Every structure is written in C-alpha cells, then in structure tokens.
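Yeah, one chain of the complex is gone here, protein chain that is, but the others are all in their spots.
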Amino acid sequence: MSRGRWAAIGALVAAGAALLAITAGGIGQNLVYYWGPTELHAAGPKAVGASIRLGGLVAPGSIKKGEGASHVEFDVIDRPGGRVHVKCTGVPPQMFREQIGVVVEGTMDKAGYFDGRRLMVSHSNEYRVPGDGEAVDVQKAMRSTQGLDERPKPKEP
Amino acid sequence: MTHLLAALRKDFLLQWRTRAQAIAVYAFGASALLLFSFAVGPVAATLREHAAGFLWLGLLLSSTLTLAESFHAEAEQHALEGLLLLPVAPAALYYAKALANAAALSLMGAALIPVMVILYDAATPRVPALLGIVLLGSAGLSAPGTLYAAMTSQARARQTLLPLLLFPLVVPVLLAAVKATSLIIHGDPMGQIRSWSLLLVCFNVIHWSLCGLLFERVVED
Amino acid sequence: MATSKTPYACIGLAVTLLVWGSVWGLFYAPAETYMGDVQRIMYAHVPTAWNAMLALSFAFLCALMSLWRSEMAWDNRLEAALEVGVVLSALLCMQGAIWAKPTWGVWWDWDPRLTTTAVMVFAFGAILALRQFVEDPVKRATWSAVATVIAFADVPIVYFSVRWWNSLHQLQSSPETVSKAFHWPLRINAFGILFLMIGLISLRTRVAALRREEELAPPLPETAPRRAPIAEGARS
Partner (left out) sequence: MNTGVIQGGWEFVWAAYAVTATILTGYGLSIFSRYRAALRRRSAAGPGVTR
C-alpha cells in the first residue's frame, strides 16, 4: 500500500476517533444547561444580577397568581431538594402546570426570589391518549428532559 | 516533510509581503468591534457580558477577508496549476496554506484582544489561556476556511460564497470559542473551560484531517 | 433518458397516503393528554423530520459515490437530494416553530435540534448556491461532493455543541413513548412523505440530467443561440 493510502486511512481514523469523542466521549458531561435551585443557592450572592437559566420542576401546590394580570408565582424544585421561589412576568404557556419541567430565564433578586423574564415549558418525548393505561417509564421520562420532567401517570378519565 | 516546509516558507513569505493588507483587515476587525458597542448601547455591564461574543464575531468577519484573499496569489497567473505540476503532494500545499492562515488569524485575534479590553472593559489576568483559545479557534476557522477558499477562489462571486459556505460550518468553533473566552473573562465556577477546549481540539482534528484528505480532489483538474 | 411514469406513480401514491393519514390524524385520532389538539401537528412534523434526514443522508451517499466513481449520474442525484433535503428541512423549521409556540410558549428556542436543523438548511443551501456559480460541470460535481461530505461530517458536531450549550427539546420519540392510537396516522404520513420524497428526487434528478445534457452538448447556434452554456451560467 502506498504512503498516500496510509495517510488517508490515518486521517479518516483520526477524524472518526474525534467524532466519537464528541458524540460518545462525555466531554460535555459537566456542562449544565440550566442551574438547578440547589446550584442557585450554592452560588449565593454571585447569582444576584447575573442572567441565569433556572431549570426544574414546578412544585406541587405552589402555583399562585401574583399581583397584576400576567404575573405568576411558583416554586421550582430539583431532585437534590433545592427550592426557589419564582416570580414571573408574562402569561405562562397553557401546558404550564404542577410537576412539569420548566426553564425560566431571569435573575436572582436580592430579596431571595428568582425574577423570571421568560418562561418556557419543557415537554417530554411522550405522547399519550388521555387515560391510556400504558405504564410510564419514570427512568426514561427523567432522562428525556435531563431529569426535569418527573411526569405523573395520566389521570384516570 | 521537506515539501511541507518549503510550501510553508512560501506561504509565510506571501503573508509577510501582503502585510499591508493584513493591517487593513485588522483595522476592519477593530472597527467591527467598535460598531458592536453601538448596536448594543453604552451600558458597560451588557458590553462586558457580550465581550467574548463580539471578539469572536469580529475575528470571524475578518477571517473571511483573510481567507478569501489567501489563494489570490495562486489564482492569479495560474500559479496553483504550476505548483500542482511539481512532485509535491497537494496535501502539503494545503497544510502549508492552512497553517499560514491559522498563524495570521491567531495573530489578528491576539491583536484584537486589547481592543476588546479597552472598548468593553473585559480585562482578565489569564492571558495565556486566552491566547490558547484564540489559537485553537483560529485553527478551527482556517482548516475548513482554507479548503473553501481554494474552491471559491476559482468560482464567481467568491466574496459571497466563502462566508455562505463557511459560517454554518464553524458554528461549533464559534460556540466553543465564545463560551471558553467568556468563562476565562468572567470566571469559571464549574470548571467548564476544559470541555469547550476539548470540543475545539476535536473539531480541529476532524477538519484538519478531513480537509487535507479532500483538498487533492478540489484542486485537481 | 428514462421517461418512465414511476415518479408520478410515487407522487400519486404519496398524495393518497398523506390525505388518508392527515384526515385520520386530524379528525379521528384522539387528542393528547396534555397537549390536546395541538399534538396533531406531530403527524406532519415527525414524518418531515425523518424524511429530511433521509434525503440528506442520501445526498451524503451520492457525494461519496460521486467522489469515488466520478459519474455524472451521481452528481445529478446529489443535486436532487440536496435540494429536496433543504426544502424539507426548511419546512421542518417552520412546522417546529408553529408547534413550539403553543407548547413551549416561544416560537423559537436555541435548542440542539432546532438549531442543528437551521444550520443544516444554511450549510446545504450554501452548497446549492455554490453550484449556481460554477460553470465547469466536473468541478461543480467534485466541489459540491466535497462540501457535502464536510457539511455532513459537521452535523453531529453542531448537534452536540449546541446540546452542551443549551437544551429544551425532548429526546427522540420512539414507538414506546408514543401511544398506540397515534401510531397509524404517523406511519401512514411517514410513508406518504417518503414516497413524495422519492418521486420528487427522481423527477429532480431528471431535470439535473437534462441540464447536464444541455451543457455538455450545446445545441447548434442557428437553432437556439440563446442557450449556449456561458449564457446559461450568466443567467443563473
């Protein structure tokens, strides 16, 4: 085999290895997409004023209408047990409910609550008929939104 | 290897002879950095927050000028065809040109850093890390950029085509470089610079090997 | 030059399947637990996504074959697959934006799959633009094949880098995560768009082949002086 052929194979192997490193190598494992409530508390005063994406689950029973027509207040929780109170301006999307994964863009206020400017609802990769009896694989559902969406079983009709 | 060195010497000589143009491109990049601050407004905190993004956009915009002109000398007088007649692997010509471009771009990026520091108040003590990211990012831009420059230098409308082809491709470079630079400037509480640098390294490996492989097909008749 | 009616048959079958699947999906399939009726967009969106990926993967295959065998037939197929793939990806972005507004609450988000699809539209669209500006058919074939290979190799890097940067889109849906009642309209529409794609690609390949014929064998000047290859290039 000629030198050029070997060089070509070497180049392809190098490119393939690098591609594999990106797709399966876990280089980006420590890159977080959002801050969870726990991390937010850990950051302390550093989080005040910085623009942050807060991700987590809407705590059950915590949703209440804030002052004003388009304000909403709720708590965001994460698996380690952190909890942050969020005051959000703007009309929440219709999918917004308890125990759904949300991502809120905003910043930490000095008074200790999260001042949200943009509220997004994260949907899992499941599509269900109402009252469908198929078992929900919680593990998969959690993975589907990086641990955000611990979806309850669909309510009985 | 000797072929590569000879080609490298030729390309660095070319870069040196066209230094007047390089200075003009640098002025273009610096003025772009100046203009970004007008687009955002004079709020110091916002400017500082986006400093890394502006730096890399400025370098990206300047890079299209540098890259588009990099095959100018070869395209004129059909010099490239003459070079290809020599018993030299086309890959050597590619790597020499790409290395020269990477060097020119990282020099430009390094020279743009003081402009960024002054205009956006984004100083950092970690200069070596910053220079490392500039080097990796410039290499990432110049590997596919050199290949596309070789293509478009022979096509019509090359000033339009090169950025059109290159910009979507270098999204990972831009993302990783901006993130890493931003983390260097603003602090890195979660130790994420390593991940972004590794992404840059992987991108470089893929494109430096793949583009070197394909260059022969691009220039052959 | 093949002049069989197969592409038309494909397109006819595709239209029938798409009407059937869409009527089923829009009027007979049940609404989703939380998304309600909005979820019906899935029957158009997901098949488009699958087939856009399929078309661009076929373009990649054509590019490899074109580089390996240097046959113009593969270049014609490459042009067709690229164009159909770019149209489907652009359509995918629009459908996605329309679906994202009522569910996520925003038209667009810088999420890996959205961003990657948008990048793909521009990366592969740029190759179509490149083809417009190169007159030499051989160079055009090689260059667009090279650019397609590089752009295709870039897609996973873009996806993962954007994913590390930001993530909101749900993971890929699989049959297990979608209720059985939704499967059939989805499958019918998927095959509908698949046949539409096959029909369009083969028809578009013929257009490319005819143009190539014109370029390689320019008609005699007295019969049609306007159609010299240089004029063709200058017009485009």
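By written order: A, B and C. Residues from 1 in each chain.
Just so it is clear, a residue touches a chain if its C-beta (ideal position, glycine included) is under 8 Å from a C-beta of that chain, and two chains touch if they have at least 3 such contacts.
Nothing here was measured: the structure is a model prediction, and the numbers come from that model.
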Full-complex contact with the absent chain, from A:T23, A:T38 or A:Q94: A:Q94
Chain C residues that touch the omitted chain in the full complex: 11, 22, 26, 33-38, 40-41, 44-45, 48, 87, 90-91, 94-95, 98-99, 101-103, 196, 200, 203-204, 206-207, 210-211, 213-214, 216-217, 219-220, 223-224, 227
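Note that only the chains that are shown with their structure count from here on.
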Pair joined by the larger number of C-beta contacts - A-B, B-C: B-C
Separation of mean Cα positions, chain C and chain B [Å, integer]: 31
Residues of chain B whose C-beta touches two or more other chains: 195, 199, 202-203, 206, 210
Interface hub residues of chain C, defined as touching at least two other chains: 153, 157, 160-161, 164-165
Partner chain B, residues of chain C touching it in the complex: 67, 115, 119-120, 122-123, 126-127, 129-130, 133-134, 139, 142-143, 145-147, 149-151, 153-154, 157-158, 160-162, 164-165
Residue numbers on chain B that touch chain C, as the complex places them: 144, 147-148, 151-152, 154-157, 161, 164-165, 167-169, 171-172, 175-176, 179, 195, 199, 202-203, 206-207, 210-211, 214, 217-218, 220
Of all residues in chain C, those that touch chain A in their complex: 30-35, 39, 42, 102-106, 109, 153, 156-157, 160-161, 163-168, 170-174, 176-182
